[in-house]
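Sharing a structure here in structure tokens format.
Heads up, one of the protein chains got dropped from this complex, but the rest are sitting where they should.
Up next, chain A:
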Amino acid sequence: MTDTTGATPVRGPALDRIARRLAAVLPPGAVITDPVRLRTYECDGLTHHRAVPGVVVLPETAGQIAAVVRICNEYGVPFVARGAGTGLSGGALPRTDGVLVVTSRMRRVLEVDLPNRRAVVEPGVTNLAITEAVRPHGYYYAPDPSSQQVCTIGGNVAENSGGAHCLKYGFTVNHVLALEIVTPDGDIVTLDADDPGYDLLGAFVGSEGTLGITTKVTVRLLRAPEAVTTLLAAFGSIEQGGRAVSAIIGGGIVPAAIEMMDALAIEAAEAAVACAYPAGAGAVLIVELDGPAAETALQSAEVERVCLESGAFELRTAADPAERAAIWKGRRSAFAAVGRISPAYIVQDGVVPRTALPGVLASIDRLSAEHGIRVANVFHAGDGNLHPLVLFDDAEPGAAERAEAVSGRILDLCVEHGGSITGEHGVGVDKARYMPKMFTDDDLDTMQLVRCAFDSRGLSNPGKVFPTPRLCGEVPGVRRGAHPLVESGRAEQF
């Protein structure tokens, strides 16, 4: 595995000086410099990239974050934001020479405005806590990553996270109405969806912490649907399940969610949470329909018919929330559950057009057999977002490399089929090297222009998203002249 920088950082006197300056603008106990403590922040959910942060700070207000960022600017050291550290692309991988800004103490729901269906929360509030705050009133926050009980809204905004229900409801970007951010220069500004001019809010969502640090989020709340029907269909094979998915969507139904798991993923979930999915299933499909009761009843009958026609051998329908939770339990736990059947694994995240699903899955099977590496598949089948789980034994020499190779080849497959290298987990540090598979140098340079407009010194989460340090960027304080696009008059720098 690539140990990005396993070593304890050489704490130069500069970092100590910075730590003292940071302590002066933060509450007591909010600056961590003890090496043993610092190391617990060395990675996020993707544990094979590690780097011990130079300093960790735990601010409580936007003002404190702004002060921290200004101090970083003064000394020209990079800073990285971190929420709950559940990211799966190494986005919150710290810098040994920089400051890790953790929002875990900023977890207040500041305002719930039901008449206008919005809530204002601090960035460290968990995704699920928003729903819990408004559920008694019949509302909820729609995007629901499987990590929703722990991941923060700040992290969701940075990754533009989605969840099982984004087929019908969309990703984080569709549910954020305004953001308060601290810019990489240390200014506090508000980006509002209603602002005239460029959609800066849209640019910020999904920027993976490279355009600044979110300090306040205004989210849209939805009314809980009148009726929810959840079906579990068991098939002999993935192909049959895939056929059902196409038939459902082709038939004009937009379920809230369509999730599929293959036999290996089912085995893991069974081991972890005893979800009791039908025995012998080669694939299970979870279809959730929501909306007015009459509509979901009609649609659910249609979905049942289509599933049976595609070869389902068992159908279950959840009649109440407890049964629904039982159906979802296996799916929700699937990633972490893989720990039960394999010592180590890589969670991959790619997208293919829905119609290409069967072909891509067959190729993944072939890859798996060729390399002797098991691959469990869990996916948001409705929008073609695959989450292959590449299993290996880290104690076996060479296994990690083979797994890494399989994992990379899966992304190639996605790109070859006109898809993408990430659906919702972001690029981070892990997939930066795959960016050139999807984009030309010109594309990447143009993206860099956006980045430079926000972060001219390249201090905000450097080394992420882009494959190589270039332009205004990655070396603190160094600017390498105008961008070729600017020089050639094809773009303007602002």
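By definition in this document, contacts are C-beta pairs under 8 Å (C-beta built on N, C-alpha and C of every residue); 3 or more make two chains touch, one makes a residue touch a chain; residues count from 1.
In this text, contacts and distances are computed from a predicted model.
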item	value
Missing subunit (named according to UniProt) among the choices "Cell division protein FtsX", "Rhodocoxin reductase", "Glycolate oxidase iron-sulfur subunit" or "Isoquinoline 1-oxidoreductase beta subunit"	"Glycolate oxidase iron-sulfur subunit"
Among A:Arg70, A:Arg118 or A:Arg340, residue touching the chain not depicted	A:Arg340
Residue, one of A:Val150, A:Ala432 or A:Leu449, that touches the chain absent here	A:Val150
Full-complex contact with the absent chain, from A:Gln64, A:Thr126, A:Thr230 or A:Ser368	A:Thr126
Option from A:Gly54, A:Gly85, A:Gly98 or A:Gly350 whose C-beta touches the chain left out	A:Gly85
Hidden partner interface residues of chain A, rising order	32, 34, 36-37, 39-41, 43-45, 47, 58, 84-86, 102, 104-105, 107, 124, 126, 128, 147, 149-151, 271-273, 333, 335-340, 343, 345
